[in-house]
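Note that one protein chain of the assembly has been removed; the remaining protein chains are unaltered in position.
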Amino acid sequence: MKIRVNVMLKEGVLDPQGKAIGHAFEVLGFSNVGEVRVGKTIELEVDTADREAAAAQGEAMARELLANLVIEDFAVEVAE
Amino acid sequence: MKIRVNVMLKEGVLDPQGKAIGHAFEVLGFSNVGEVRVGKTIELEVDTADREAAAAQGEAMARELLANLVIEDFAVEVAE
Amino acid sequence: MKAGIVLFPGTNRERDMAQALRLVSGRDPVMLWHRDTSLPQLDLVVLPGGFSFGDYLRSGAMGAHSPLMREIRSFAERGGHVLGVCNGFQILTEAQLLPGALLRNAGMRFLAQEHFLRVETADSPFTRDWSKGDVFRAPLAHGDGNYTAAPDVLDRLEAEDRVAFRYVSAQGQDDAADRRCNPNGSQRSIAGVLSENRRVCGLMPHPENLVDPDLGATDGVPLFSSLVKSLVA
Partner (left out) sequence: MSMTVNAELAARFGLSAEEYQKVLDIMGRVPSLTELGIFSVMWSEHCSYKSSRVHLKTLPTKAPWVIHGPGENAGVVDIGEGLAAVFKMESHNHPSFIEPYQGAATGVGGILRDVFTMGARPVANLNALRFGDPSLPVTRRVIDGVVRGIGGYGNCVGVPTVGGEINFHPAYNGNPLVNAMTVGIARTDKIFLSAAAGIGNPVVYVGSKTGRDGIHGATMSSAEFDEHAASKRPTVQVGDPFTEKLLIEACLELMATDAIVAIQDMGAAGLTSSAVEMAGKGGVGIELDLDKVPQRETGMTAYEMMLSESQERMLMVLKPERTETARTIFEKWDLDFAVVGVLTDTARITVRHNGRTEADIPLAPLADEAPLYHRPLVHTPPPGRIGIVADPVGIEHALLTLLACPDLASRAWVWNQYDSGVGGQTSRRPGAADAAIVRVEGTRRGLAMTTDCTPRYCQADAHAGGAQAVAEAWRNITATGALPLAVTDNLNFGNPEKPEIMGQFADAVRGMGEACRALDFPVVSGNVSLYNQTSHPNGISTPILPTPAIGAIGVIEDVTKAVGLAMPEGCELVLIGE
């Protein structure tokens, strides 16, 4: 089963990457762009046929490794 | 309108980050994990009410800056 | 040799590069600002190391879109000589003035260590003061130096003798699968490449940090003396 974990900085935490990209858009002439936030996507295969088990495992993997809960939030999606 | 651009390394390009995470999962005891791929998510606001215009702009921003088409693919989503 | 060094916000090895050019060529380079919209009369444009725009999206990606890069592209198209070191190499690939791309180091860590390079061709304005097969020391200082390109691109680079430098062991052995020889995991151990007309060169290591006998090493001198020979008519 395919899992996708999205990791984003928490609301209120400074996002230097987003800030720099937002600035680059201005330079490139995209003048109508508001706040930019950058996150990570981790896609992986887990060997199980059970959607719920897959979701639970994705959650466990995010907590243990993929997200730094001090500054990041995450969301787990299980693909169809 | 809120746009999300997902950027992933192309199929066939070796992903050092994904490989390192895959290895870490093994160490942590998640033994049923297949290939891991890591990508970036860029979320941003564009000041337009037109979904199609927003999608087209997201595509342009990805081509010009957010993705390096030599090694990366991208997908644009416009949020509801 | 009249050289210009491009400054992006976040560039940090411009002083090192200026010092090397001054020591070897006897002439002060001019400093160029990324927002400039014209280039002065120059023999050589150098993109130095650093973290242009923080390297926050991809190393070199935002720098490649600076206004001055348009001028540098047409300078290169007119046959001008361009050297990109470290972040400069990354910018040149992002701007597609050189083929390929630089991924995260295979070990996922920043590498800041002395290492060895082998000169793969002496047939270029950047390498003529070396002989093919020479091995020299050069410091590495990068997080994204893992060179990659499609297999047909790599084949073509080799067929056209456009691989300038390879990572090797102190004894000069290359082994792409062995991190002791090829520390960042680059494909085919490639550390530096040349453009089709051989006048644009990019490499990850820092020869500019090994040119001063007072600091104990001169391994990087031939890069600069080659350029002086080639560009001082």
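A, B and C are the chain letters, set down in written order, and residue numbers restart from 1 in every chain.
We take it that a residue touches a chain if its C-beta (ideal position, glycine included) is under 8 Å from a C-beta of that chain, and two chains touch if they have at least 3 such contacts.
Predicted model only: the values in this text are computed from it and were never measured.
Partners of the chain left out, restricted to shown chains and counted across the full complex, are A, C. In the complete complex, the hidden chain is touched by one of C:P40, C:G79 or C:G216, namely C:G216. The residue touching the chain not shown here, chosen from C:P139, C:G192 or C:P222, is C:P139. Taking the whole complex into account, subunit A touches the unshown chain at residues 9, 12-16, 19-20, 23, 68, 70-71. By the touch definition given at the top, subunit C reaches the unshown chain through residues 9-10, 12-13, 15-16, 19-20, 49-51, 53-56, 109-113, 139, 141, 143, 206, 208-209, 212, 214-216.
Simple rule for what comes next: only the chains that are shown with their structure count from here on.
The interface with the greater count of contacting C-beta pairs, when A-C is set against B-C, is B-C. A separation of 9 Å divides the Cα centre of subunit A from that of subunit B.
Distance between subunit A and subunit C, defined via averaged C-alpha coordinates, is recorded as 34 Å. Computed from the mean C-alpha positions, the centre of subunit B lies at a distance of 29 Å from the centre of subunit C. Multi-chain contact residues of subunit A (touching two or more other chains): 21, 24, 28, 38. In subunit C, the residues touching two or more other chains are 57, 62, 65.
Those residues of subunit C whose C-beta lies close enough to touch subunit A in the complex are 53-54, 56-57, 62, 65-66.
Subunit B meets subunit A in the complex at residues 6, 8, 18, 21-22, 24-25, 28, 30, 32-48, 57, 60-61, 64-66.
The part of subunit C that touches subunit B in the complex is made up of residues 57-58, 61-62, 65, 93-94, 96, 100-101, 103-108, 146, 148-149, 185.
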